[in-house]
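All protein chains but one are shown at their positions in the complex.
Chain nomenclature is as follows: A and B, assigned in order of appearance, with residue numbering initiated at 1 for each chain independently.
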Amino acid sequence: MLEVIDLWKFYEGSPLLCGLSFHVAQGETVCLLGPSGSGKSTLLRIIAGLETPERGQVCWEGRDLAGVPAHQRGFGLVFQDYALFPHLTVEQNVAFGLKMQSRPASEVADRVSKVLAQVNLSDMGGRTVTDLSGGEQQRVALARALAPEPRLLMFDEPLGALDRNLREHLMVELRSILRASRVPAVYVTHDQEEAFTLADRVLLLHEGQIIRSGAPPEVWGDPGSAWAARFLGVGNVVEGVMRGDGRVATSIGVFAVKCSSPHRVGEPVTLLLRPAGAWPLPLKGGAAPEGCVSGTVTDVVFHLERFKVSLSNGLFFYLADPPRVGEEIRLELPPSAIACLP
Amino acid sequence: MKRIFFPVLLAALFLASCAGQGPTTLTVMTHDSFAASQPVISAFENANHVKLVFLKSGDAGAALNKAILTKNAPLADVFYGVDNTFLSRALDAGIFESYDSPLLAQIPAEFKLDPENRELPVDYGDVCINYDKAYFSTNDLPVPATLEDLAKPEYKGMLVDENPASSSTGLTFLLATIVHFGPNGFLAYWKSLAANGLVVVDGWETAYYTNFSGSSGHGPQPLVVSYASSPAAEVVGPIQASSESPIGSVLGPDTCFRQIEFVGVLKGTTHLALARKFVDFMLSQQFQEDMPLQMYVYPVNPQAKLPEAFVMFAQIPTQPARMSPAEIAVNRDQWIAEWTQTVLH
Partner (left out) sequence: MDSDSPSLINPALVRRQRAGAWRRVLPWLAPGLFLGLFFFYPLGSILWLGLHSALLGGIVASVFLPTVQVFLFTVYQALLSTLLTLALGLPSAFLFARYAFRGKSFLRLLTAIPFMLPTVVVAAGFNALLGGRGWINLGAMNLFHLTTPPITFVGTLGAILLAHVFYNTTIVIRLVGNALSHLDPRLEQAARTLGADSRRVFWNVTLPLLRVPILAASLLVFLFDFTSFGVILLLGGPHFSTLEVAIYEQATQLLNLPLAALLSFVQLCCTLVFSILYSRLVTRRGVSSTPRPADTKGRPARTWRERFFVGGIVVLLFLMFVLPLVSLPLRSVTRLEADRGQHTAVQYGLTGAYYLDLFQNPSETIFYVPPFAAIGNSLLYATVTVVLSLLLGFPAASALARPTRLERVLDPFFLLPLGASAVTLGLGFIITFNRPPLLLVTSPVLVPLAHTLVALPFVIRILQPALASIPDRLRQAAASLGAPAFRVWLTVDWPIVRRATLSAAVFAFTISLGEFGASSLVVRPEYPTLPIAIARFLSQPGASNYGQAMAMATILMAVCAAGIVLIERLRLPGAGEF
C-alpha cells in the first residue's frame, strides 16, 4: 500500500504542500478533492517520481521510494489531457508500457486486446489517436495506464475536458473497472461529484494539507470545517454567537444546536444549515420564531425534482413547491438540518 | 525680342557648360599589375588637359572578359593588358577600334601581331620560372635547369603556378610546356607536376607576393612561374657592380615563353581623339622608358633606353618557346579545359 508521510513542496518560494500525509490501502480508491491550483497535480507527480519533494517520504509497502526513478516505480498515471503519443496508433500507445517491460510480442498483443475490450475500444486498435473523440482518447489513456498492470493507478482530473453526459458515463465505467481490477487508485479532482461517486475514501485538500478524510457519506454528513462545507456546497454556512442556553444567535435567526466541542457564552460559532427538509411556514407578524429563517425570494431554479430557492440573505433551500420570486417566505428548519461546525 | 532671346540663352548655356566643365576624364581599363610613375602620367594629363583614370579590373583575362561582357556600353575608353595568349579572344569579340598610329613605324614587325592595328603592342616580357637563390644554397639543392627537372622528387611541393583559366601568366607558361612536350604529351607532364606537389593559385600577384619565398611575402615556395625581369625588382639598395639579385630565372630549353602586351581603343568611346593620343603616348619614348622599372617589362620601342638595373639583372632567355597566335586561338580553350581536368580535379 501507498503511504505519503509529511510531504512538503515549495513552488517559487511559497509552500504548496505543507506536511501532507495520507495512505492508500490495497484495492482502495482514494479521491483527493481540492480547488484548482492547490497542488493536486504536483502531488501526483511527486508520487510518480517525476518531481522530488523538499521534505517528506513516499513509501510503498513500507519501503521509501526516494531515489527510485519514475520508470521503476510501476505507478500508472492518467493525465488530464490524455498525453497520448501522437505518432503511435491506439494499439501502439496501449502497448507502450508492455514494450518497456520487454514482454514477448504475443503476450503484448494478448494483453492489449484484453485491455481494449475492458474500455470498450476493441475495434479501434489501428486508428491514429488524433482522429479520436475526447471520450475515446480518455479511454485509450486509461487502457495505456492499465496495460502494464501497475501496482498503483493515479488519475489527474481525467474527465475535466469532457461534456457532462460523457463524464457521467465514463465515471460509471471507471468505477466498475477500478472495482474489478482491485488496483489501488489515487484520483485527483476539483469536481466533488466525481470524487464522491468514485471514491472509497474522500480526502479534502486545503492549503497544502488534508483537512478531512473519510468515506463519502461521512464527509458529506460532517464536513468538519466551514471551508469544507462551503467548498462542498453542503449547505448554508452562517456565523453566529453562542448564547448560553444551547442556542446560537445569528444575523438571520436563533437556532438550537448541539455542538461536539463546548463553546463558552459569547464565543463565535459557525453553523451549517442544510438546504433540504425545510418546511414553509405561513407568515405571521413579528420576528421569526426560533429555528426559522425568513427572507425574500430572489431566484427559483428547477433542480432535478425539486426547486432551489435562493433568498435575499444569501441562503438557499430546496423546496418541493416553488414560491414566487419576490415573495416573502418563512421556513422552519428541522433540528437535523442544523449542525455546528468546529 | 523673342528672336534674340533663345540664341543668347543657348550661347550662355553653351559657355556655361564649357566653363563649368573641368578637364575631360579618360578611362583606361587595365589589369591589376599596371603601374606608371606619377610624373609621366601628369605630363600627359597636363599636356592634354585630361584626367586619367585607371580601372584595375583583375588579371588580364578577367579584365578582358569584363570588357567583352559590357561591350555595348563600354566601361572605359582604352584597354591595356591584352597579351598574345588572349589576343584572338579580344579581336574576335570585336571590341577594339582600328588605329594606325604614326609611332608604329618605329616598332619591329615581330611585335605587330594584329595587321589591322586594333591592338597595338606596348611591351613584352618572358614568362619564366623564378627561383629563390638563398633557399637553394641553404638547402644545398641544385637549381632546376629544365622543365623535366621540375617534376623530380627533390623539388616536391616547391613550385607555385597560376591557373591558366584566370591568369595570363599561367596560360603563357602552359603554352611553353605545350611547345616543349607537344599537344599530346603536355598533359602527362602536368600530371607528374601535380603528383609532385604543385601549388596552384589564381593570379601572379598572389603567386609572387604571397607564395614565393624570394619576395616580400616570404612564402613557402622557392619556385614560381613569373617573369625573367623579376630579378631586377628584388635588388635592394644602391646598384654597384657587385650587386646581385636574390632571385634568378630558369632559362632552359622552352622554359620561357614570350608574352607581348597590347593596347587598344575600345569601340564606343566618346573620346576617340584623346584615346588615340593616349595610345601614341604609350608607344612614345617617354612612357616606354618608364615602363621597365614600373612594370618590369621590356619596351617594344627600340629607341627607348633600358635602365641600368634592368640591364644588369633582368635576364633574356636564349631559347624562348614560341607559338603562333593562330594556333593559340584555335586550341586555347580546349587546352585550358584539359589542364583543369588533369591538374585541378
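In the analysis below, a residue touches a chain if its C-beta (ideal position, glycine included) is under 8 Å from a C-beta of that chain, and two chains touch if they have at least 3 such contacts.
What you see is a predicted model; the values in this text were computed from it and never measured.
Only one of B:Gly125, B:Gly203, B:Gly248 or B:Pro317 touches the absent chain when the whole complex is considered: B:Gly203. Take chain B: the residues that touch the chain left off the picture are 29, 32, 35, 38, 41, 53-58, 61-62, 65-66, 68-70, 72-75, 89, 163, 165-166, 200-203, 205-206, 208-210, 215-220, 233-234, 236, 333, 336-337, 341, 344-345.
As for the chain not pictured, it touches chain A at residues 45, 48-50, 69-77, 79, 81, 83, 85-87, 96-97, 99-101, 130, 144-145, 148.
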